[in-house]
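A single protein chain has been omitted; all remaining protein chains appear in their positions.
The first chain written gets the first letter, and so on, giving A and B; residue counts start at 1 in each chain.
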Amino acid sequence: MESDNKYSNLQSSPQGQKPSDIESTTPRTDLPALRVRDLSFYYGKTKVLDGVSMDILEQQITAIIGPSGCGKSTFIKAINRINELETKVQVKGTIEFFGQNLYHPRVNINHLRRLIGMVFQKPNPFPSSIYDNVAYGVRIFDRHPRSQLDEIVESALKSAALWDEVKDKLKKSALGLSGGQQQRLCIARALAVQPKILLMDEPCSALDPITTMKIEELIQTFSQKLTVVIVTHNMQQASRVSDYTAFFSTDESRIGHLVEFGHTTEIFTKATNSRTQDYIQGRFG
Amino acid sequence: MTNPDRAKQYLEVEHNLFQADPKNLLLEQGFTWLVRIFAFSTAGLLLWLSWIIFQDAEPAIAQFGSDFLLSQNWNVGELSFGAAPFIYGTVVSSTLALLIAVPIGLAVAIVTSENFLPVWVRSPLATLVELIAAIPSVIVGLWGIYVMIPVLQPLQLWLYKHLAWIPLFSTEPSGPSMLAAGVILAIVILPTISVISRDVLLAIPLELRNASMSLGATRWETIFKIILPASASGIVGATILALGRALGETMAVTMVIGNSAGINISLLEPAYSITSVLANEFAEALEKLHIGALMYLALILFVITLIVNLIAVLMVNIFTKKIN
Partner (left out) sequence: MAKSLLDKSLETELHQPLGVGRTLFSWGMTGIAFILTGMALLPLCSILLEILRQGIPNLGWEVFVSLPAPQGMTDVPNGFANALLGTILMVGIASLLSVPFGVMTGIFLSEFGKTSTIASGIRFITVILNSVPSIIAGVFAYAIVVITTHQFSAVAGGFALAVLMLPMVALTTEEALKLVPTSMRLASASLGGNSFQTTFRIVVASALPGITTGLLLAVARAAGETAPLLLTALSSQKWPDGLFSPTASMSVLIYNYANSPYPEQIQLAWTASLVLVGMVCITSILSRLFARKRSLVR
């Protein structure tokens, strides 16, 4: 009920404030987990996203769908600012994390990335043991006694439904695991640092259908404690796992933008925009 | 404070993006600066090296000026120094080396990049030629004295006997000679040419070759008309790089060139190179002017190799850009 209220003022801009005015440096947990306002994104000088505004609510699963090249991947990479590492980027508009502008110059970017974790398209475990993979993120922030670290690793692996498969070979190389196991290890690794938001960039695109099912089930268990944003090109997946769905598309100028955003059930049954309907019914893209 | 207040405060701390982390920040910035400083020092080393050599050559430059380059007289006792014989020796021996090594190196590159031979012969063959580069040049020089010169001497005698009317072979050979230096330098630079040329040839797109073959050209016609022209800048780059190596090579040359200062057109006559005189005289130089003259020679060698290598690197870069 509460979340529905928050959703209702989504399309209108926040009262009395222009998006760029918000420069709060204290978190406001009464606000949506992510509030995106008029976000435009450039790689170098090339514009790839134009004017995206949406609210992503706490402890909900939000799916981002759209044809390839529509900027959906760019969008979630902008949320934990990981695309800055690869190329020069330029951002206009704001993304707020519980009321704090992500692109504020004084943001502790390492802390930000810890609070907003990410799972990538291809499993990318470090070439070290299963245990060290999960413990890596925990170790870089704090020294923990061994027993406490063991507990964190175990609970992270359990949350990723991997514990039973690997508990006897924690010291073995993570590269010996199957693709699906590696991806769940990456999920466990991301969960171990207790993020508030988990971004998933097509996490199942490199996996077979059975493993995909497993990971989908897993994602659904997260919603009690975690906000999830998942990019997917698989519409069935979006309809199965998510509470909200955002449909991105490109216009003639090849710049991505948000076409429609709402409850998943609504988007999939009675989308208001004809392009959304076309895409969902498989008529293009 | 009431419980909800505390809970709210806790939540705010947990979600705060602005949490300062001075220790980590210091570590990260310190590390970034450290890496920069080290990287700049590496680049600075080349500047430092140039400056030091120039500075120490200064007394000799002041004394002899540009006459140094043309004067043939090198006499430590009289403190008169001229670089001409050494420059001549370095240039001629390196040119000889290129004349010998380029065709051979190119042949190796072609044989090991074309499919004349099965792969299990081809790659070990390439590695084997590469192995020459791993042998310390002082050992190549030792081999030069005891194996190569005795083998070369009959050839030198034959050249003198039958072709003495050509100025290049007009003096009686005694063993160590400009020719011997050229041959041994060719051996030393061979891997440079063959390895880089092979990489260059392998980088030529397969479609180019297929297009030529499908028009009915034979393999060698394809090599000469398509592949070699397409890889020309890369091969020239490899050759210039090899020239740089030949100009700077010290031990192998010193051991077989004969170390006799003088300009003689005959290749069968002993000669002297810049590197050899540096190796032979530096440790014994006491007079400031003598050291200065040697530094001047080092500076000349440094500048020549610098220019040659700059050109080589640019050529290879041009080739890489063209291919990509």
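Keep in mind that, in the parts below, a residue touches a chain if its C-beta (ideal position, glycine included) is under 8 Å from a C-beta of that chain, and two chains touch if they have at least 3 such contacts.
The structure presented is a predicted model; accordingly, all values stated were derived computationally and were not measured.
For the chain excluded from display, the touched partners among the shown chains of the whole complex are A, B.
Interface note for the absent chain: among A:R189, A:K214, A:H257 or A:R275, the touching residue is A:R189.
Checked against the hidden chain, the listed residues B:A83, B:L278, B:A293 or B:M315 yield one contact partner: B:L278. Contact with the chain not shown here comes from a single listed residue; of B:L11, B:I61 or B:I132, that residue is B:I132.
Although one chain is not drawn, its touching partners on subunit A can still be listed: residues 80, 82, 85-86, 110-111, 113-114, 117-118, 120, 122, 124-128, 136-137, 140-141, 175, 186, 189-190, 193. Residues of subunit B that touch the chain left out of view are 24, 27-28, 31-32, 34-36, 38-43, 45-46, 49, 52-53, 56, 103-105, 107-108, 110-112, 116, 125, 128-129, 131-132, 134-143, 145-148, 187, 190, 194, 218-221, 223, 241, 244-245, 247-251, 255, 275, 278-279, 282-283, 294-295, 298, 301-302, 305-306, 309-310, 312-313.
Throughout what follows, only the chains that are shown with their structure count from here on.
Averaging Cα coordinates per chain places subunit A and subunit B 53 Å apart.
Interface residues of subunit B facing subunit A in the complex, by the touch rule stated above, are 8, 11-12, 14-21, 24-25. Residue ranges of subunit A in contact with subunit B, taken from their complex: 25-29, 97-98, 100, 102, 104, 106-108, 110-112, 115, 196.
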